[in-house]
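Note that one protein chain is taken out, while the other chains of the complex remain in position.
Letters A and B mark the chains in the order given here, with residues in each chain numbered from 1 onward.
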Amino acid sequence: MLIRLEPRGGRSLRWAYGSPLLALVLTLITTAVIFAMLGKDPLVSLYTFFISPLASATGRPELLVKAAPLVLIAVGLSLGFRANVWNIGAEGQYTIGAIAGGGIGLALYGDENVLTFPAMMIGGVLGGMAWAAIPAFLRTRFNANEILTSLMLTYVAQQLLIYLVTGPWRDPEGYGFPQSRLFDEYATSPNLVPGTRLHLGVVFALIVVALGWLVLAKSLIGFQLKVVGQAPRAARYAGFSEPRLIWFSLLLGGALAGLAGLFEVAGPVGQLTPSISPGYGFTAIIVAFLGRLHPVGVLFGGLLLALTYLGGEKAQIDLGMPNAVTGIFQGILLFYLLACDLLILYRVRIGQRAPAAKAAAAGP
Amino acid sequence: MVTVAGGPGAAATASARDGAALLRLTGIVKQFPGCLANDRVDLAIPAGEIHALLGENGAGKSTLVKIIYGVLRPDQGEIRWRGELVHIANPAFARKLGIGMVFQHFSLFEALTVAENIALGINDPAQRRDLKKRIVEVSQSYGLPLDPDRAVHDLSVGERQRIEIVRCLLQNPRLLIMDEPTSVLTPQEVERLFQTLRRLSQEGRAILYISHKLEEIRALCERATIMRLGRVVAECDPRQETARRLAELMIGNELKSPSHRTTGADGKGARLVVQGLSLRSDQQFGTDLKDISLSVAGGEILGIGGVAGNGQTELTAALSGETLAERADAILIDGRPVGLLGPGARRISGATFVPEERNGHGAVPAMTLAENAFLGAFRRLRLVRTGLIAAGQTAAFAGRVIQSFDVRTTGPAAEARSLSGGNLQKFIVGREILQAPGVLVISQPTWGVDAGAAAAIYQALLDLADAGTAVLIVSQDLDEIFSICVRIAVIYQGTLSDARPIRDVTVEEIGLLMGGAHPEARKGPSHANPA
Partner (left out) sequence: MSAGFDWVPLVLSVISASTPLLLAATGELVTEKSGVLNLGVEGMMLAGAVVGFAASVATGSGLVGIAAGAAAGALLALIFGVLTLTFLANQVATGLALTIFGVGFSALMGAGYVGIALAPLPKLDIAGLSDLPVVGPILFHQDILVYGSFALLAGVSWFLYRTHAGLVLRSIGDSHDAAHAIGYPVIAIRYAAVAFGGAMCGLAGAYMSLAYTPQWAENMTAGRGWIALALVVFATWRPSRLLLGAYLFGGVSLLQLFLQGQGVRIPSQFLTMLPYLATIVVLVLISRDRTRIRLNAPASLGKPFYAAG
């Protein structure tokens, strides 16, 4: 028996939407098997992981809180990935955004006013952009691969954060813990619904989805990103500047990642600590692919992967499962998605390679 | 994974019955999605025969020879080799039988040496010993000089073809398949190749010679099989037929020939001027441009001929602005120096461009026709409003291109890759022409395009010139240049000859220019034997 691929000769719209759903179903089945192998009841585990976080009134807003940074980062990454600009250092840009924006909040400690938080947001955006500008410069000026440079800078950013919160920015009243002061109310992302942790970042995530859609679907720059990614020669032919698009992609990705980082430390976390991210910058890569590199898709992808964070915590508390299950789930989901995407461009045929030739061979 | 079919037990008796033909194909069928490439094809080649396989692009010639060489497998039909039924599962098996093939687009490895390239084509480890010595021997005895230690990327196209031929000859083949071997050679190189092929035929080797060049086939081949749309439409002795008769068999219907032009320039002066353009190629295996000058007047069509890889790609990229010149006044469009401006500014200055490659250069295959219309036309037609795409106007323009140029498609929302090569070419040409340019630079206007689409494109170019546009055609097809251009220049290793009126030159003179010789320097009786 042979599995053969046959080009469709175009994109199948049905599978463009069907592929993520099929991938999700296959992932759920595989995860259930893993749960069973860990000695847990698969159905109970799946329920705990995917349903119970949404069952409580506190869980649903929390989903949005977790999805906000993922969506913010992933919209930026999606536009860049369209242009084959592989910024995989969003985690580092997130960290620097948190440091730069949070640093403004700490610097103004005691003198906060209504302008403090907007200043911190600008700081977060600029911090993320600055960090992303390094790989952009190195790629356009020196041809250095942005995958490796942006990733290396993530490790550097992490060390910088540890240095700051254990050294100069450590909370003087923090009993020596590696963390900064708590941000003042003026230096905190405004809360939207009392009693929840919903904050301004959620609104920004939605705005960014809408703007991202506008840029990608309707604007000249979005068109340029798509052309340079699919056919670099056609982009040069049309006079689109590749270096400019690399700069745009990285700066946009860095700005949104930096903003996400600032919202996180000045929102749910409330201070700078060495663990301000459960890997949002990396998970956002999966969100981007799951969302078909499309801002609206990213919104749904972000909600799903936010659920895996909540589910992972829940499973840890209720079932004593290791937190790493979240990572496994995310990795498997991306595997299946990449495999299922094949169906968009190809038909899968199962069976003998060429029955006709066989018939002819059996002939005279 | 590899299945070698056609075991030796099959038939010793059959070979006696069918002994006349070295290779006999019967009822070969090959279906690709949306295209029946071979439809019940029969073919027989005896030993020692030079057999032509003639047909237009897309007639199914390449598919058929790939089946013979084991690159593709037929859906139906049988192959007999020396009378024995065989299943050629892969090229290694084909070579074991004694079938060698020289590809149209050489399957060479740029980064490897000549000897390494040849070693890759030899299955038997014993034969790979002393390889370098044997390469030198074979190449010398057949007049195909080669240095086994040179890297392929340093070699000329003709030298590269020699590698392929030597690679085949080292295996002592009984049948040599040559797929469009002369499309990249100068006329003089072609003559030399023919001498080698005739000698191989005298040694008893059969040659299957694939081409669409009629005169070549009449000069070289004893037998011709003519294919059209996947089927064999005729078999004949090409030496007994006129070129016109062969062409009719190949094309199938009478063609409207484009109107011949005797006058060119409209007298209003040059619209495209290139003066002293020199450029170092930034590509790994590119050609440097050396002091190129030309000028094209409004209403005139200038053709640039030359063998592939002599700087055509670099020249068209320099004209379109994809690579910038060193001086602004190296290139003038309607008098405006544009040498330092990019493609966008040059389009706004009045020029439009059709590149040689459709997929991924002139058009983005996975994008719709509307998006592809936008790609080339948004600047001149002002299809961007405050950073956003004017979708309605874009679709309307795409619709106009589709209608005016008779592009067979479902509409502006169809993806470019869903179109056939000829239809996509018509779309791209139409997109550039309907912007009413002052200058049009078009590369290989009808490459891989069916005859009907080619005629339509020629007519459109002539009409455009009549409307006062300066048209520059870069083409490897001399027939094309001779039939629609007023003047011709030849590019050779990055240098452009002076342009001369078509009616004053002969094909032989152009051939010499394409090979780097200067006809003016050899006045008097033409030299006897170039080889």
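Please note the rule applied: contacts are C-beta pairs under 8 Å (C-beta built on N, C-alpha and C of every residue); 3 or more make two chains touch, one makes a residue touch a chain.
Everything quoted here is computed from the prediction, not taken from an experiment.
Visitor: With respect to the chain omitted from the figure, which of A:Y109, A:Y155 or A:F177 is a touching residue?
Guide: A:Y155
Visitor: Based on the whole complex, identify which of A:A133, A:L303, A:L319 or A:I332 touches the chain you can't see.
Guide: A:I332
Visitor: Which of B:A47, B:V71 or B:A455 touches the chain that is not shown?
Guide: Considering the complete complex, B:V71 is the one touching the chain left out.
Visitor: Of A:I88, A:L108, A:L126 or A:A205, which sits in contact with the chain we cannot see?
Guide: A:I88
Visitor: Counting contacts across the full complex, list the positions on chain B that touch the omitted chain.
Guide: Looking at chain B, the ones touching the missing chain are residues 1-2, 32, 66, 70-73, 90-92, 94-95, 103, 106-112, 116, 119-121, 125, 128, 284.
Visitor: With the missing chain put back, which residues of chain A would touch it? List them for me.
Guide: On the side of chain A, residues 3, 5, 7, 86, 88, 138, 141-145, 147-149, 151-153, 155-156, 159-160, 162-163, 166-167, 282, 285-286, 289, 322-332, 334-335, 338-339, 341-342, 345-346 touch the unshown chain.
In the analysis below, only the chains that are shown with their structure count from here on.
Visitor: From the C-alpha centre of chain A to that of chain B, how far is it in Å?
Guide: 46
Visitor: Which bits of chain B are touching chain A when the two form their complex?
Guide: Where chain B meets chain A, its residues are 5, 27, 29, 33-34, 73-78, 87, 320-322, 342-345, 347, 353, 355, 357, 360-367, 371, 374-376, 378-379, 384, 387-389, 391, 415, 417-418.
Visitor: Please give the residue numbers of chain A that touch chain B in the complex, ascending.
Guide: Within the complex, chain A contacts chain B at residues 6-11, 214, 218-221, 223, 226-227, 230-231, 233-234, 236-239, 241, 353-354, 356-357, 359-361, 363.
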